[in-house]
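Have a look at the structure below, then the notes.
The full complex has more chains than appear here; those shown keep their coordinates.
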Amino acid sequence: MHRHDHARTERIGMPEAVLCDAKNVEQVRNIAIELAAAANSPCLFTRLTLEQFEALPADIVHRFDVDPLSRTAFLDGTLPTRPGRVAVVAAGTSDAPVAAEVVRTLQFSGVSGELIVDVGVAGIWRLQERLDDIAAADIVIAVAGMDAALVSVLGGLIGRPIVAVPTSVGYGVAAGGSTALNSSLASCAQGVTVVNIDNGFGAACAAVRMLSLLDAPSQRDDR
Amino acid sequence: MHRHDHARTERIGMPEAVLCDAKNVEQVRNIAIELAAAANSPCLFTRLTLEQFEALPADIVHRFDVDPLSRTAFLDGTLPTRPGRVAVVAAGTSDAPVAAEVVRTLQFSGVSGELIVDVGVAGIWRLQERLDDIAAADIVIAVAGMDAALVSVLGGLIGRPIVAVPTSVGYGVAAGGSTALNSSLASCAQGVTVVNIDNGFGAACAAVRMLSLLDAPSQRDDR
Amino acid sequence: MHRHDHARTERIGMPEAVLCDAKNVEQVRNIAIELAAAANSPCLFTRLTLEQFEALPADIVHRFDVDPLSRTAFLDGTLPTRPGRVAVVAAGTSDAPVAAEVVRTLQFSGVSGELIVDVGVAGIWRLQERLDDIAAADIVIAVAGMDAALVSVLGGLIGRPIVAVPTSVGYGVAAGGSTALNSSLASCAQGVTVVNIDNGFGAACAAVRMLSLLDAPSQRDDR
């Protein structure tokens, strides 16, 4: 039996999630049945394949809200809304699936996320047109593959927290995303942080962690 | 002539810093003279070698506050104090120089930072003894080399933002820090973010970005 | 003709095994026919594909005990039972196939193996609930992908032999298993040993080698 970590949301406020990537169809189906039966709280499924989704039992499938582009599903809705706004900035159309995973994970977590796409630095005027929108957010999540130059340019223009999500988009030295990853880590802009390649889920969770700073002003006052 | 970016602190609130690592003694000396003459605002020097420090002109050297372990120096003091508290958690004594760079950069930025060392997971009871201290901070910066298991353990116990700083400590597959880096990026704990290997300065800057969320409640209200 | 190493079990006590991974359907079929005809002793097939299994001749297929999850098959039963108990600890559901290969190879070798799953360190309380079970075993085999932090945590809590099996589970820097491998090799817990990525068979064989220490007390006395 799958031993799901029902305590995680309660203990550290992180969304409960099932990464379907390395699980087979039967494993995902069994976990879904078990979670649906327990009905503890909303649950997020990420990297869900079409085949895995179609194998869900008919009696519970209506409880899932599925999004094909991001390959995510919500079981029993989302978590309560919480304060804070996140700008999700993507360099190009090819980064759309990862950016969508960020937005959907934010949505599941009750956080408002705005998607801003096609603002790669090769046409930097397009980025400049959207800069005010981006600067108004509490947190910026930059989704970029290839050279990930977008991350450094944003880092030099914005003082808010910036989380880079390198994507595996590209060919040759860009294939697999290690160039985007290393470029983000070596960014000349200070204080940018990075998550694993294509890890839109993780970037959104990082934003949730950061937004917890808005939750508890009283605790902070008495220090 | 060195074209220093006096505008950066003003524009995005980041500390003004000079990375001395890849500069020769004469270059650092010239930048120091120039910055001391301009006297715009406090400035941070990182990865300063002893030789570079000793080459500073006698008439300005008293304006520098130097710390050998972290290899940092403050020119003309620090930035004003700001709200927020950061726990800097290091797995072992060998990680001390990088952890010290984090603490000193926080200090320069006006942020309170507490250092908690020798809490590696190979003796997990030592970490558990300090867990309450760590959990009380607004942000946790985890400094760890080798397997960086500390990052994942903290990530599962703490809901606040966690920034991992992989260190280059170790030999064999650990040498250079790529194992610690990849382990942090692949952490099974969700929402942990990562900076470049040995980049204590960057992790502290990331905390400064995050703490900006505490600065402007009014801006957030009117959205 | 395939020249099988019938002498190996006899000489060094290791199970006789056929790695089907890089062999084509015809090669596996021919080896199976030959071994079935020789009928020397039980034989283990690992990484057997469904297609390879279905190509076995009808007159010998009943002599095979097949397990799809672990992709293993026993020809003519198992080796005699031997003393010793092994705990097979897996971080997550995704590691199940490799963990199953460990358990099946132990079973084939006559060794008692207990599977303990879903005890990743991101929810360390789940591991702590099972710690007594794990500590009671003679040998612990830790199956973990991604950051393999489980290996280090176990290594700090348990004094028995620990064999890490890194798995290729994961995406980005975790893909292929080299992060889990390097993290295990660089573990801050002393005396942990490691086998190749996804090599559940090898970890079980290592346990068999170690359990040979229980076989021959007399030999040891007279030194």
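Chains here go by letter, A, B and C, matching the order in which they are written, and residues are numbered from 1 within each.
The rule is simple: a contact is a pair of C-beta atoms (placed from the backbone, for glycine too) under 8 Å apart; a residue touches a chain by one contact, two chains touch by 3 or more.
Being a predicted model, the structure only gives us computed values, none of them experimental.
Colleague: With 3 chains shown in place, count up the copies in the whole assembly for me.
Modeller: The complete complex, not just the displayed part, contains 8 copies.
Note that only the chains that are shown with their structure count from here on.
Colleague: More than half overlap in residue numbers between the two sides of the subunit A-subunit B interface, or less? Answer same or different.
Modeller: The interface of subunit A with subunit B is built from mostly shared positions.
Colleague: Round to the nearest whole Å and give the separation of the Cα centres of subunit B and subunit C.
Modeller: It comes to 43 Å between the two C-alpha centres.
Colleague: Per the centroid of Cα atoms for each chain, what is the distance between subunit A and subunit B, given in Å?
Modeller: Comparing mean C-alpha positions, subunit B is 25 Å from subunit A.
Colleague: Give me the residue numbers in subunit B that touch at least two other chains, ranges are fine.
Modeller: Expected reply: 156-157, 185-186, 190.
Colleague: State the interface residues of subunit C toward subunit B in the complex, per the touch definition above.
Modeller: 91-92, 120-124, 146-149, 151-153, 155-157, 170, 172-174, 178-180, 182-190
Colleague: Any idea which subunit C residues touch subunit A in the complex?
Modeller: Touch residues, subunit C against subunit A: 93-94, 96, 117-119, 122-123, 125-126, 145, 169-175.
Colleague: Once bound in the complex, which stretches of subunit A touch subunit C?
Modeller: These residues of subunit A touch subunit C: 2-5, 7-8, 19, 21-23, 27, 31, 47, 166, 168, 176-178, 181, 196-199.
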